[in-house]
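Below, a portion of the complex is reproduced, with chain positions unchanged.
For reference, chains read A and B in written order, and residue numbers begin at 1 within each chain.
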Amino acid sequence: MRILYAVPGPMDRKELDRRVAMLRSWAAPGTEVDIVCASEGPASIESMYEEYLSIPAAMKLIYAAQADGYHAAILGCAGDPGLDAAREITDTLLVVGPGQTSFQVAAMLGHRFSVLTIEDSMIASSYELAYKAGVQAKLASVVSVNIPVLELATNRAASMEKIAAAGHLAVERDRADVLVLGCMSMGFLDVAKEIEAAVGVPVVNPSLTGLKVAEALVGSSLMHSKAAFATPPKLKSGKVTDLDDLYIRL
Amino acid sequence: MRILYAVPGPMDRKELDRRVAMLRSWAAPGTEVDIVCASEGPASIESMYEEYLSIPAAMKLIYAAQADGYHAAILGCAGDPGLDAAREITDTLLVVGPGQTSFQVAAMLGHRFSVLTIEDSMIASSYELAYKAGVQAKLASVVSVNIPVLELATNRAASMEKIAAAGHLAVERDRADVLVLGCMSMGFLDVAKEIEAAVGVPVVNPSLTGLKVAEALVGSSLMHSKAAFATPPKLKSGKVTDLDDLYIRL
């Protein structure tokens, strides 16, 4: 099985290598994982504005991945930017959004889950993601740890403490019995087990869980529904044969 | 009061002129309406993929409109592409999405409304729009008229008939008591009153209603909430001063 992890923005080679190494260490025997990043896009995603900025270039990665014969692609951002669009333009490549997937996995494990997000500016979009995932009924709360994405890894201990504090708040105030790390950078910080030990409830790591669910869906021969994510009419009709043809200039 | 109608993609001058003339004929005394289109983007919006494609260029129009002193901007697509992002990057310019606004106005007029959309491929996103607007509780159904956007105006009589048939279905099968035209091209076809006469329930035209609500909100000195649509951290901190600085290339 071949899975592509597609980062929706520029990322330096070293970090790409670190991430793909973690993904490969998590992969089941027989799963081949590659990583790629868009050559242009936002430096990091901390707002809806930056989410949207990232989509056009990321979609080209997805479209190319299907042509390249990958079985699944994972969007490399827990906001799942452009997930519906990615599914519209594919029909043999399964596209997985690690955000929605993590929420759905949290729903498998308990009655109420809370999302730990990076900054206050991303709280509203986490609620929206729970709506899209269909699991709003189990969402206890979204709590921000208030650490900018790009500073998350620079002081791991301080980040850990803030994340655990947010987790405690979710459990005690909001009666969460499962937590979800709401950001891929938190995911690749690889702190889920530590937070789990500190807070006492399961912690879903979107980086890991996105991969394992992609494997499970491909292993179940399941594809996202084309009745739900219809191919854009202009593509379907064959009037255009390349994504670039859908974008025109005056 | 100065209002800008911002079309999120290339549009020919003649159609721009026709639309702005209609908008000006609807405007209250004292309201000045301008129109502008993005110089690049999708030819028309019939999928989420094309919605996302339209956002980056459209956001630049919005950002410039604020700098230019406009009081309000109306996104020229009933899918409200990038509405949350547009509100994140503005704080003196009110941004109105005609889709959500029309749904909320429909909620003002009756108990249950249906949306008449262009193609099956846009049904799912209309439900999502009702969620974002907060009026899901009154959404009776979304019914597709199955006419491609670009063919809507070419045979007005045939389009009218299909739209009225969809309206009848919504009223009889789904108990809708208000209808919303779910597309700006339907709006500028100026058929709301005819559909209203044919079907017997109020029909909300997003082209007209988007403008009147923009006037009402500016006239009420109301701005979208910055607590809901926070300025992107990188912009807020002053680290970047231009939208282009948020977009990097490897």
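List of remarks:
The rule we apply is simple: a contact is a pair of C-beta atoms (placed from the backbone, for glycine too) under 8 Å apart; a residue touches a chain by one contact, two chains touch by 3 or more.
Here the structure is a predicted model, which means the values were calculated and not measured.
Each chain in view is the same protein; 2 are placed here, and the whole complex, as held in this structure file, contains 6 copies.
Note that in this section only the chains that are shown with their structure count from here on.
Rounded to whole angstrom units, the spacing between the C-alpha centres of chain A and chain B is 29. The touching residues of chain B, counted against chain A in their complex, run 9-10, 37, 39-43, 46-53, 55-56, 59, 82, 84-85, 88-89, 119-121, 124-125, 128, 131-132, 148, 228-234, 246-250.
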